[in-house]
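What follows is a short report on a single structure.
A single protein chain has been omitted from the complex, and every remaining protein chain is retained in its original position.
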Amino acid sequence: MEGILHVLRLLVELGGYLITVVPGLLPIVLALATPLALGALCGVVNERSGVVNIGIEGIMLLAAFFGYLTGFALHDPIGSAAALVAGIAVAVATGMLAGTVHAWLTISVRADQIIAGTMLNIAAFGITGYLNRLVISPSGRGGAGVVPPFHAPDQIAALPLLGPIASMLLDQGPIAMSVIVIVVLLQFALFRTRWGLRTRAVGEHPKAADTVGIDVLRTRFVNVVAGCGLAGLAGAFLTLESTGSFQNGMTGGRGFIALAAMIFGRWTPIGAFGGALLFGAATALGVIVNVRPPDGELGDVMRTIPSFWYAALPYLATIVILAGVVGRATPPAADGIPYQKEGRLPASF
Amino acid sequence: MTLARRTLDGWRLVAVPALSILLALALAAAVIVVSSAFTPGGLDVLLPVRAYSSLAAGAFGSPTAIGNTLVGAAPLVLGGLSVALAFKAGLFNIGVAGQFLAGAFAAAVMGAWAAAAFAPLAVAAALIAGAVAGGVIGFIPGFLKARTGAHEVVTTIMLNNAAALLLTWAVTDLVRAPGFSFPRTGDIGNAALPVLAGRNLHLGILLALIAVPAVAWMLDRTTIGFEIRSVGANPVAARYSGMRPVLVTALTMTLAGVLGGMAGAIQMLGVIGFYAPGITASVGFDSIAVALVGRSDPVGVVLAAVLFGAFRAGAPLMQIETSVPVEVIDIIQALVILFLAADVLVRRVFRIRRARGGLGEPETVTRSWSSPEVATAAAEPR
Partner (left out) sequence: MAAALAMRGVTKRYATGTLANEAVDFDVRPGEIHALLGENGAGKSTLMNILYGLVAPDSGEIAIDGLPVTIADPADAIARGIGMVHQHFMLVPVLTVAENVMLGREIVGPAQIVDRTEGGRRVRALAERLGFDLRPDARIEQLSVGQQQRVEILKAVYRGARILVLDEPTAVLTPQETSEIFAVLRRLAGEGAAIVFISHKLDEVQAVADRITVIRRGRVVGERRPGQTTTSELAELMVGRTVSLRVDRGRSRAGDARLEIRALRVADGRGHEAVRSVDLVVRSGEILGIAGVAGNGQEQLVEAIVGLRRATSGTMRIDGRDVTKGSIRQRRDRGLAYVPADRQRAGLVLSFPVYDNLVLTRYDHAPFARGFGRILRDRSAIQASARRLIERFDVRTSSAAVDAGTLSGGNQQKLIVAREFRADLRLLVLDQPTRGLDVGSIEFIHRQVVAQRDEGAAILLVSAELDEVLQLSDRVAVMYRGRIVGTFAAADAGRDRVGRLMATGSAT
């Protein structure tokens, strides 16, 4: 009995601790969630049209690298600000280019979608590692720095309740800030516009879409390429807005966590964003416990948990969420199934 | 069947992997040439020739080089078998990296504990520990897939990341051996795999080669193998026939994990010797390439493992002699997979038809996130 009370008291303390640290943590949560959210949106746009993309991790990595490389190369000739803008543009273009490869493989050649995605992941690891060792490491100099973040005006940040939320949204760089706009736009577009209606039809019942004259393959191609542009933006965020440097394999599984966020959000943009925030919060917890641990016994308990466990938390949370949600979440009915028009293959009798 | 027919079929079977490798080498050569323009040396059209000959020299140029290739190939044989076995059940095991690390860690800990024991016992105990640890890591995604439909591709990769962190914690906080300046496990002493020939041809190579016919036999001749192949080829029909896709999925991933753990164990006991943070496992992704190039066929897996073992063994010499980064191997690997995935295209370009009866063709791996046939199995009476 006493033991239970003890645990309960610790939980209450934990709640109190979270309430005190979370408001200050919100900007970090959104920043940590940004690449996950953009990756998850890439997944939503791809999978709503029926194409599974597990290469998001690799696409992010490629975009992060080439965005960084652009900033690195253009920093001296055109100055930091222009180089960063060019870097972001190149990162998005890289994402779309990689998306074209995935689209070509999965839609045109009807290659196995999971294997195509795996190929992208391995290729990204190889290409970025190769060029990093060849071009960037020997030079010994840095990139173009990071896009400077904005700051919420103090009057707004000081408001009760609204203040922390306003700072969460405003104490960000341009990419993190744009995420919210993209989420809302995509949510509206997917459920209210012609593009959204056709995308959902193609992902649910491609043959039905085909028989009313919708070009299934073209719709999928466009969605995969455009969606991968968002993954490219996620890559740009990592090197050009968040860290200002490139390390091999720096995506660290974010592309896969993004997929879990997408599934958690049941293939809707807003839901996926919610999932990304959740994973961002899990990661932020590991950060804050080291920086500002709570007092008293709770602090002792939380400090005893080795930092490796906090670091592993997002990965373990991904597994738990997948296991808990996926069985009940229904993916688009034609997700992962290549579409082939009749008559090109022998019909089955 | 006439001999000519048989040869033709054989050619059709190996043609696509062989051509994919050649195409990948050619395209990687182009990458090497183009990227050389950005180095101080300037554009060098002949660089690929020099790079590939260094690569070949590093892999096959001397008895030691050949030994390194074979030693490198041994864990790839086991890892490739692991991926191939999962393919047969319709599962994609990207978790060899995590299984490898768990196997290596468990073998290191058990080896250090039994370092002074009678050598055959110490070796056996360490190998079994590695296999069990790999099996546990494999079982988790298999069980989750079977019971909840959580896709193994995501769960295995997340486990790879989590396992690396948690094993680092374990070696730092739990089993750190005293007397060293950095966290590591103790010496494995008698648990080291005996060297059979040359400088480093250890017993693990033999173990890997025994595993090949064992897996083939299980798939081909046993009822469990039949269940695995049925669930892989058509899980719905398997379930309707009274098989238990849930059990088979969990079992297959466990067995795949055992093979992945064995790969880690023989690498630990035959080559590395102790577990320390930062041990990386290129074996993970290499194993996928090996299984795909080997077309999930046991003999094919051995040949592909030797090829990628040679790449890994020769790459350091290539980087030293020609400054071409070792990561070019990853690029080659991705390109090989690209051409194999787009095999329709390769066949069209080179006018190769499919082997008759689909013999030995790889089965498709993927379905979507939640496979309804597995998820609905939860509604089944038990």
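Quick notes on this structure:
Per-chain residue numbering starts at 1, and chain names A and B are given in the order in which the chains are listed.
By definition in this document, contacts are C-beta pairs under 8 Å (C-beta built on N, C-alpha and C of every residue); 3 or more make two chains touch, one makes a residue touch a chain.
Computed from a predicted structure; not experimentally measured.
Across B:Leu23, B:Ala115, B:Ile128 or B:Ala233, the single residue that touches the chain missing here is B:Ala233. Only one of A:Arg198, A:Arg220 or A:Arg254 touches the chain withheld from this view, namely A:Arg198.
The omitted chain makes contact with subunit B at the following residues, 221-224, 226-227, 229-230, 233-234, 236-242, 244, 357-358, 363, 372, 376, 379-382. Listed here are the subunit A residues that touch the chain not shown: 192-195, 197-198, 200-201, 204-205, 207-214, 333, 341-343, 345-349.
Following the convention adopted for this analysis, only the chains that are shown with their structure count from here on.
Work out the mean CA point of subunit A and of subunit B, and you get 28 Å between them. Those residues of subunit B whose C-beta lies close enough to touch subunit A in the complex are 31, 35, 38-39, 92, 94, 140, 144, 147-151, 153-155, 157-159, 161-162, 165-166, 168-169, 172-173, 285, 288-289, 292, 323, 325, 327-335, 337-338, 340-345, 364-370, 375, 378. For subunit A in complex with subunit B, the touching residues are 52, 54, 105, 109-116, 118-123, 125-127, 129-131, 133-135, 252-253, 256-257, 259-260, 263, 306, 308-309, 311-312, 315-316, 318-319, 322-324, 326-327, 329-331, 335-337.
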